[in-house]
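A single protein chain has been removed from this complex, and every other one stays in its place.
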Amino acid sequence: MRFFSDNAAPACPEALAAIAAANRVDVAYDGDRWSRRLDSAFSELFEREVAALWVSTGTAANALALAAFAPPYGRILCHRQAHIEVDECGAPEFYTGGAKLLLGEGEGAKLAPDAVTALMAGITDDVHRAPPAALSITNATEYGCVYTPEETAALGELCKAHGLGFHLDGARFANAVASLGCAPADLTWRAGVDALSFGFTKNGGLSAEALILFDPALAEATRYRRKRAGHLLSKGRYLAAQILAMLEDGVWLRNARAANAAAARLAAAAGDERLIHPVEANEMFVRVSAGEAASLRAQGFDFYDWGPGEARLVTSWDSDPAHVDALAAAIRAL
Amino acid sequence: MRFFSDNAAPACPEALAAIAAANRVDVAYDGDRWSRRLDSAFSELFEREVAALWVSTGTAANALALAAFAPPYGRILCHRQAHIEVDECGAPEFYTGGAKLLLGEGEGAKLAPDAVTALMAGITDDVHRAPPAALSITNATEYGCVYTPEETAALGELCKAHGLGFHLDGARFANAVASLGCAPADLTWRAGVDALSFGFTKNGGLSAEALILFDPALAEATRYRRKRAGHLLSKGRYLAAQILAMLEDGVWLRNARAANAAAARLAAAAGDERLIHPVEANEMFVRVSAGEAASLRAQGFDFYDWGPGEARLVTSWDSDPAHVDALAAAIRAL
Amino acid sequence: MRFFSDNAAPACPEALAAIAAANRVDVAYDGDRWSRRLDSAFSELFEREVAALWVSTGTAANALALAAFAPPYGRILCHRQAHIEVDECGAPEFYTGGAKLLLGEGEGAKLAPDAVTALMAGITDDVHRAPPAALSITNATEYGCVYTPEETAALGELCKAHGLGFHLDGARFANAVASLGCAPADLTWRAGVDALSFGFTKNGGLSAEALILFDPALAEATRYRRKRAGHLLSKGRYLAAQILAMLEDGVWLRNARAANAAAARLAAAAGDERLIHPVEANEMFVRVSAGEAASLRAQGFDFYDWGPGEARLVTSWDSDPAHVDALAAAIRAL
Partner (left out) sequence: MRFFSDNAAPACPEALAAIAAANRVDVAYDGDRWSRRLDSAFSELFEREVAALWVSTGTAANALALAAFAPPYGRILCHRQAHIEVDECGAPEFYTGGAKLLLGEGEGAKLAPDAVTALMAGITDDVHRAPPAALSITNATEYGCVYTPEETAALGELCKAHGLGFHLDGARFANAVASLGCAPADLTWRAGVDALSFGFTKNGGLSAEALILFDPALAEATRYRRKRAGHLLSKGRYLAAQILAMLEDGVWLRNARAANAAAARLAAAAGDERLIHPVEANEMFVRVSAGEAASLRAQGFDFYDWGPGEARLVTSWDSDPAHVDALAAAIRAL
């Protein structure tokens, strides 16, 4: 019974079926019939014209987005726990040509406007200091919390006031939308977001992410950068087909809701005292003693420790209700 | 009837079946049961210990290999028509941090030792000039020719004498091996090759390439570079499974032989006078007038022009024998 | 009697005096009274508003200029013999983050519009190919030839038509202006040049070059890049003072005229048959046998061989007339 990562989950049937359906001759790279539909499919979803590029990893999507905003001598503001800082081995630095990350603080891996303002205040306007160029947030965050449209918009206003590009790492964007029940537009361009890494892999794809540029004029340079980074797959139709299949009939939302619901059931079982952060998406961080963790593992539950006395439990689109119920019961019984 | 690109071909049944079989829970990134078998599978194929990393494109494999050899201030020698120079939008420069490519000449996109020696002679040993760090060749070449083991070994000796890393872009390595009937080892490490981009995508994969490092000590840094470039897929098992499936029972060789055989039939039909380069793999470059090209297209054959009066015809693992026969007849009838 | 390099020459008295005069307390970096006068001094010289940044080498000036025009995925067109290609160990690649250089041909290291057009024609508009971003020429060229205002303007029109930044490597710009007797503006912005590396070191400075940006809006990013490259000297006033002193009373032109005149006398002595390129500035490339070269050296003349049977002779601002006369006589006597 696996709760260690949504990356460990298999692909959903719709994604697999799309790959099978795309298994025919077509133009290489992104000239095929599926890839050419991406822009319009996402424009419809986001209720405005956007440019959409498939890539095979979230790290690539994030780094391409940041390179669209930050010059090599620029600075990117993000949370100290942001994936781009902690888990990408310097991909933002690589793609931007050496931009610096400036790290802020906040509960649940969320950055509040005050935290951003404090970071900005520390950068004197002086050629000796890399100037701020972009803000990047993650929604849902690395700790399973969500930014509301209002919270996002408050940051978006700061970005506009300071001329910062605003990037949203949406590896679990679907979970955030499902959690909030809002329109995708409300969490993005209506709130000032300029680029979104829209994750499909954790949510049921094989390897498919979409980089959404709300200013389509950014697409040309980004397409060159994607090629140059080795991310222009020669048979890109398999990526595009997965994404389109998951957009159709709201598969992406259905999958995310399933994962969120499973996490909510676990959270209810854990109770507020165990919860380190509010459970607003498909991740739960709980306080468990070493003995308790061992006991859960002995009962067949697989998860990661997250520092001493803490554990991370992740649900996914295919979390087996029986396993979830069993884990909920086991947590209650601790 | 399509002869424009082996990238346009669908995936072979073995690759698709492997993806279906891998569609289960496993450890993320490259910790899964398939990825962990890559080193040994390729070590067996190459008759020595190697390190093997999956990536999703040949451009990524090439650029990672070159970054393993060339410092930012170094120089990479290659043919003027090399894919790394012509078709990768500067990926080698990106991954190496700015190494320079030095371009040599040769028929059929092949570099002979003399050409390499001439390039080396032009680089004075002087801090003002980027020093040579690597040689990269492509086998089969961009013009469908092959280097024999002996030709490769002659270059390998040059590399050793001058301290150059020796990279082989093997986007169509399978076609070269199938054409020559030699052991994979004979075209690589036995001939002094240090790193191979072993292509599976053009040969029947969905998106799967293997970077083979004949010095496994290079793997550690390369794994960091792969992650940093956004090429460490979170569900890497789908790549590993494709590759393993194509290695099994010689699927990779069978696919390549089919493509080569189709090209050979077309070459026989075209005759020496039409052929711009010897047809030794699965690509054929022919002299055709504009009228002849139009006539072929009118009969339903799809292919790319390759400059005025020239056309490129590419066969693939799934080239339909009936289509090949029809094209051969049409060429004879020109 | 030295004729091997204008880099070997000492500094002129005006430059040294300026350093002595600047040897007092002032604000660090480029906040001092001398640095703050650079923009206006060059704006006057060029008859329009420009931004001027001191740097200590021509390589830095060139690389900063190119980075202002070429994105990492872009391409810079230049002559095969250009200093930026041959003698800077990849500085343009370093500063641009990996832009590619595309090399053209032409007598005397000059690029004609036809050559540029031919280079442009070879770049298909396709994400696989790095797109052209800048043209860089050298005036006076690496072979001592000059571009006239008309020749420069013809290239400038090409740049405008194709959206290329136009960079002029003017390590010997003073010699070109002195040779042509035109206004500095005629060789630069009036001819479409966007950025000029204006060399003072070879012409009598200690280590002082000025990067002139004819679009002052480029200065902000370039100032960050200069700092980040370690080229913002903390006591920049010594650079600024040298440059201002050489601008005053036309010292820069007087020095260049002296060097050019010396070269002209040598050229007259050599005669057309010996001359490999027209002598239009302060460099002379001549055909001499090994025996002749040895004979000249035996008479005390110091110079570089430039390939078999060829020699390079360089004059400078301080070339001793007696030495020049002696060498002219020796050449005539060969």
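Letters A, B and C mark the chains as written, and numbering starts fresh at 1 in each.
In this text, a contact is a pair of C-beta atoms (placed from the backbone, for glycine too) under 8 Å apart; a residue touches a chain by one contact, two chains touch by 3 or more.
Nothing here was measured: the structure is a model prediction, and the numbers come from that model.
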item	value
Residue of C:18, C:55, C:78 or C:324 in touch with the missing chain, whole complex considered	C:55
Touching the absent chain when the full complex is considered, from B:223, B:254 or B:323	B:223
Options B:76, B:171, B:195 or B:232, residue touching the unrepresented chain	B:232
On chain C, residues whose C-beta touches the chain left out of the figure	2, 5, 7-11, 16, 19-20, 23-29, 55-63, 88-91, 94-95, 201-202, 206-207, 224, 227-235, 238-239
Residue numbers in chain B that touch the chain omitted from display	29, 71-73, 97, 127-128, 130-131, 221, 223-228, 232
Residues in chain A touching the chain absent from view	72-73, 86-90, 93-94, 96-101, 127-130
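Convention: only the chains that are shown with their structure count from here on.
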item	value
If a chain touches chain B and chain C alike, it appears here	A
Innermost chain, where centres are averages of C-alpha coordinates	B
Shared interface numbering between chain C and chain A [over half = same, under half = different]	same
Centre distance in Å when chain A and chain B are each reduced to the mean of their C-alpha atoms	34
Sequence positions of chain A contacting 2 or more other chains	29, 224, 227-228, 232
